[in-house]
Each structure stands twice: as structure tokens, then as C-alpha cells.
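Below you will find the structure I want to go over with you.
Only a single protein chain was left out; the remaining protein chains are all shown in position.
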Amino acid sequence: MADTIIFQSKPAREAPIKTEGLVPWVKTNLFANWQSTVTTLVVGALLLYYVPQFINWAILTATTTTNADACRADGVGACWGVVKEKYRLIIFGRYPFEEQWRPLVATLLMVGLLVASCTRYFWSKWLIIGWVVVLSAFFILMYGSLFGYFDVFGLTKVTTDRWGGLPLTIMLATLSIVLCFPVAICVALGRRSNLPAIRTFCTIYVELIRGVPLISVLFMASFMFPLFMPQGVTVDVLIRVVVGVTLFAAAYMAEVIRGGLQAMPKGQTEAAASLGLSYWQTQFKIILPQALAMVVPGIMNNFIGLFKDTSLVYIVSLYELTGSLGLALNSDADWRPYKLEGYLFIVSIYFVFCFAMSRYSLWIEKQLNKSKLR
Amino acid sequence: MAVAPRTPPKKRDWSWRSQAFRGLLYQVIAVLLIGGVVWWLASNTAENMRIRGIKSGFDFLTQPAGFDIGESLFSFDSNNPYWKAFLVGIGNTLRVAIIGIILTTILGTMVGVGRFSRNGLVRGICYGYVELFRNVPVLLQLLMWYLIFTELLPDISEAKNIGPVFLSKGGLTYPGPVWESGHLWILGGLIAGAAAAWAYRRWATTQFEATGKLRSMFWVPLIIVLLAGAAGWVAGGMPNQWQIPTKGEFAIEGGSSLTPEFLAVLFGLVLYTAAFVAEVVRSGIQSVPRGQSEAAQALGLAKGQEMQKVLLPQALRVIIPPMTNQYLNLTKNSSLAVAIGYPDVVSISNTALNQTGRAVECIAIIMLVYLTTSLSTSFFMNWYNSKSAIKER
Partner (left out) sequence: MTTQTQDNIIVFDKVNKWYGNNFHVLRDIDLNVRRGERIVICGPSGSGKSTLIRCINRLEEHQEGRLVVDGTELSDDVKAIDKIRKEVGMVFQQFNLFPHLTVLENLTLSPMYVGKVPKKEAEEKAMVQLKRVRIAEQADKYPLQLSGGQQQRVAIARALCLTPKIMLFDEPTSALDPEMIKEVLDVMVAMADQGITMICVTHEMGFAKAVADRVIFMDQGQIVEQNTPNEFFNNPQTDRSKDFLSKILGH
């Protein structure tokens, strides 16, 4: 018994070379070897040269006075006064000044529901009802009534030609993405149908739309649409554009959904068939709920794309953000020279929205992956 | 004992309740419905055009255009017919798209690879670039570049220059070669060199397979091509005349130049699309499992061989389809040039539409041009994908 070797665990020691903390980080990330060191020095020098210049222009020597003459003085950098002076016009376009709380409330409602729609927790029948209510509320607030009804709230009418700015941008994107959904689902199912005529139609539709730029669809909506309608029927340009953008978005959305459908294992359809479910029951109860959940990130990316693409309606003379900036500055000789600052303002609006959305979509993607691993 | 293979009978029972019949019925209904809608739209259009006295047809293409075009690959004036104007537009679209695609690929790949750099500064800048540029609408970016190129740059008389390259509100002016027939020899030399390089690679491959001796498959062919090009230049009489721009009082004289419109479209498209290309490249690189690289190293492949034989072929399969999509997006986005007056096919059509009122025809031409490009690209891509797909069960 005496010669039993007693095992003694050695105490843990600290690593001789530290890999965590600020100094090791700088060492491995900035000065790991001579190539890295040279890169760091060159890039760092460039940054040190340009960044202070930019800060100088954008902050240190910038003015925020709403007086264009102050901007013209020597040595003055960015002239943010232009934003201070014009922001209501840029954000709300030509919407009557005293009524601008209406687009504000309407837009907030819409954005709120949009966020909710992307969360699994809220997925139910109520969401569809919620959309109907919110869209009606949006139009009642913006227009003053809904197709002539509901003008009980005593709101003054504001015709669509005065709508503009950020609410218009958000409305165009949201409305198109919501409306394109039913179309996209049908087209996606149609492309996978085993009926050749229907499959061909859907394929042609998708390829046709995806082959042409949005601007040509918008041209169609504004120049050709009036010709399509029967004599005497006129359709508001806003509606025409929404129809155009919706049909455009539907083709892209259909492809995203089709991706989800294709990823569904065949066993799901077979199991549904063996239980006696019909085609539509199978699609709506079994296939689509799973396929759509799978492609939420794709749908979000589509939405971000659409949100940016709405800036194109400026070319067919609707005053969304980009257009309303032109509206605010082009005819004002005092402020016109400071358009760059105006651009930077709407760039930051777009950036905040799109960046937030892309982060959100990444987060959802992570959630999805987690639930797959469960 | 196996029964000799038979082929299935061709039969369909056409009862009212059969699936085949139902299928046919649904399709007939769909065709009638869609046909009906199309017919309704077409008849409305015909009726409207009759009432408003709008002429239709493509006969206007042979009439003189009556407008000038700022820049063109070939000479054009307002007496030339419309079809020639459209050709100018298509040429301009292709010019900006092709140059844009090349620059986007280079920039996007650099940024995408930069996201894996060991240098934290480079990684951070690449990340910032991607997030900044892809989250701002491309139209807005085009407009900003246009503003910068036309209003914030110095006047022509105070053009900034680096040597013989001038930058001002008038655009970018740089020395260009004086074209002579001798330059054709360079082209001939390059083609011959490419053929020779190809032959060399074939020979080197067979040699490698036969003897196991490795020869350079990149540098040697490159040198062959360059040498052949140089030989062509010598054979063509060594043309070396350059037009050097000089600053005059009101204009910069001589040299070749790019208009601010072209530059704005190019900058806008390239910087925007490169952000997406960078993401494509990044996810392509990430898609190759780590195990592949480890396996290649365990087999003793050199770093370059590992890249060329194992990692790149797999990453490229993932990269190429979305990359083509980005190229098509860039081409389609070049239509935004209409917003700043670069005479691409859309803005020429727009002008023609306003002058002649032939909305249907002009929009049809735009769509046709883009459709041809997109569809031919996607046919090619489908063929390429089916060829290069990894065969699985």
C-alpha cells in the first residue's frame, strides 16, 4: 500500500503570452507582422489626414443658424441651418403645415405594425385584421376620409398631390410589400404547379418583371396606365404608382417565397396527402406557414430594397424624401448652394432606417437558426 | 425470371372527375382569365389611342430625331433618325455598365476579402464601407455624386490637376493615345498571344500529367500574352503619339475626357454595387467549410494550390450566381442615369417619348433592351450552373 502514487493536480497557471485585453488586441490586430504594421501606418496616416478635415467641416466650423448669409462667410464649414430651416418641408413635403401631426401619427402606426408583423409572436388572424385597420386609419388620417366614407372625424381633406416626404416613402414601401404578398404567394405556388399553362404564365411574369428596371415599370404606370383604363376612368397617380411598385415587388417576393417552398421536404406534402388534406389545405396549413417562416430574412431584405427603391418615384414626379428635398431647395436661391447638407440629412434618415432593418433581419435570422437547432 | 422491360402504356381516362380533366379545366380557366384581362387592356388602349388621336407603330424610328446628344460612342447629330439615337443610348448604357461591372468586381472583391484581413483597421473600414453604401438608395448616391461633380468641383479655369490629368466641373480630362492603324497590330499580337498561352497551358498540363513536372500556369502564359502584345506594337511601327491635354483659358484642350454625368453614374453605381459584391464575396469565402482548408493542409498542398484547387472552386460556385445578379442589378440601375441626364437608353427613350408621344413603343424599347440582356445572361448562367454543380445523389 505504501507505494501507491498519489496524483496531485497541478494548479492552473496564467498564460505566459496574453491574448486578451487592449494591448494584445492591438498587437494581433494592428502590428501582427511587418505587412500588417505597414498597412496600419499607411491607413492610419490617411485617416489622420482626412478625418479631422471632415470633422472640422461637419462640426467645428459648421453653423446651425438659420441664416443663409452666415453660411457664406469665409471659413464656415457645413451649413446645417438649411436642415433646421427646412426640415418640416423635407420630411413632410407639401403637406399642410398645421396638419403635419397627421402623417406623423399615421406613419408611426404603420411602422409599429410592420415591426410586429416580423415577430413570430404576433402571427395570427389578428395580424390581417390589424393591417386592414391600420391601413384604413392611415388613409383616414392622411386624406381625411376613406374613399369618401368615414369623414366623421372632421379632418380637412388633403389630396394626394400634397402628400410627400418620409410618410410617402414609408407608405409606398409598406403598402407595396403588404399588397404584393397575396400575388407573390399565388405566383410562387403557380411556378411549382404541375399544370404547364399556369407554370408558364407565372414563370413568364417573374422573368419579365425581374428582367426590366423599376423605372420602366414606373414609366408604364405613369404614361401607359391611363391608356389601359376604359374611357372616362381616371386613376390617381399615387394609386398607379402603388400598383406598379406592387406588381414589381411581387415578382421578387415570389422568388423569395419559392425558395422557401423548395426547401420544404417532400415528406410534408406526402404526409398531408396521406391524411386526406386537399391541395389548398396542404398549402395553407402545412407548407406556407413553414416556408414563410423560413424566408423572413429574405422578405426583410426585399423590404429594405423596396424602401430604397421608392426613391425612384421622384423621377415620375412624386415628392417622397428625395423629391421633397428638391422641392425645398431648388427654388430657394438662398439655400440652394447647401444642397449637400440637405442630401446628407436624408442620407442619414435612409441609413438609420435601413441599417436598423438589416440588423433586425439579422437578429430574426439568428432566432430562426436557434429554433432549428432546438 | 425477370420480365423483359416494357414501357408504360399511354392512357388517360377522361372522366369528368379525373385529375387530368380537372387540371385541364383549371388551365383553360386561367388562360381565358389572363387572355381576357390582356384583351380588355389592349382594347381599352386601342380605343383611347383612337380617341386621343395617338398614332402607333415604329415608323417614327426612321424620322429625324431633332435633338442632340451630349455624349456618344459614334458621331450623332439632330438630323439623324431616331433609331440611331436609340443606338447611341444603348451604346452609352453598355459603356457605363461594362466599365462599371469591371470596377465593381475589383473594388467589391477587395472589400470582401478585406473583411477577413488580419489587420483590424482594414477590417473595420471594409465593414463601415459596406454598411454605409448599401443602406443608402443608389439614386440618392447618383444625385450626390452629380452634385459633387457639377457644383463642388472647381471651375474649368481652375481645374485641379495631377500632371496631365485634369479634374473640374467639366469632367475628367486625361491623355489619350492618337489612334493609328498601328494599334491594330497590338490587338492582333494580344490575340495571337492568348492563343499561344492557351496552347502552352494545354502542353504544360499534359506534361504535368505525364511526368509530374509542375510548370507555372499563370505567370508564363501572362508573360506570353504581354510579349506578343509588345511584339505587335513593334510590328505596327511603334505608334507612340499621345494627345496631352492642356489648360486653355476657358476649356481644357486636347486629350480624352469623361463627362461629369458619366462620372457621376459610374461612381454611384460602382460604389453602391461594390458593397453588395463585397457581401457576396464574403459569404462565398465563408461558405467553404473550415475542414476543407484543414484537409488540404493535411494533404500537404501548398498555400497557393490549396487556394486554387480546393477553396476557390468551391467558393466560386457559391459566389457566381449572386454575383451575376449583382451585375444585372448594376445594369438595370444604370437606368437611373435619366435622373441626371446621362444619355443612356432610358433617357433617350424618355426624350423620344416626350417628343413623339409614342409611349407604348418607347417603353417597349426600354424593356426589350433590358430583357435581352437579363434573359441572355440568365440562360448562360443556368447553363453554367448545371455544368459546374457538384454532382450529388
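As written, the chains take the letters A and B, and residue 1 is the first residue of each chain.
Simple rule for what comes next: contacts are C-beta pairs under 8 Å (C-beta built on N, C-alpha and C of every residue); 3 or more make two chains touch, one makes a residue touch a chain.
Here the structure is a predicted model, which means the values were calculated and not measured.
Q: Name every shown chain in contact with the chain that has been left out of the document.
A: Looking at the entire complex, the absent chain's contacts are A, B.
Q: Among A:154, A:232 or A:267, single out the residue that touches the unshown chain.
A: A:267
Q: Using the document's definition of touch, tell me which of B:18, B:297 or B:354 contacts the absent chain.
A: B:18
Q: Just the residue numbers, please: which parts of chain B touch the chain that's not shown?
A: So the residues of chain B touching the unseen chain are 2-3, 5-9, 11-13, 15, 17-22.
Q: List every residue of chain A that touches the chain not included in the displayed model.
A: Against the left-out chain, chain A lists 265, 267-268, 270-278, 281, 285-286, 289-290, 293, 374.
Methods note: only the chains that are shown with their structure count from here on.
Q: Can you compute the centre-to-centre distance for chain A and chain B, using the mean CA position of each chain? Integer Å is fine.
A: So the centroids are 26 Å from each other.
Q: Considering the complex alone, what residue numbers of chain A touch chain B?
A: Residues 25, 28-30, 32-33, 36, 39-40, 43-44, 47, 194-198, 201, 207-208, 210-216, 219-220, 223-224, 226-231, 304, 308-309, 311-312, 314-315, 322, 337, 339-340, 343, 346-347, 350-351, 354-355, 358.
Q: Help me check something: in the complex, which residues belonging to chain B touch chain A?
A: 23, 26-27, 30-31, 34, 41, 44-45, 47-49, 51, 117-123, 125, 131-132, 134-140, 143-144, 147-148, 151-152, 332-333, 335-336, 338-339, 346, 350, 353, 359-360, 363, 366-367, 370-371, 373-375, 378
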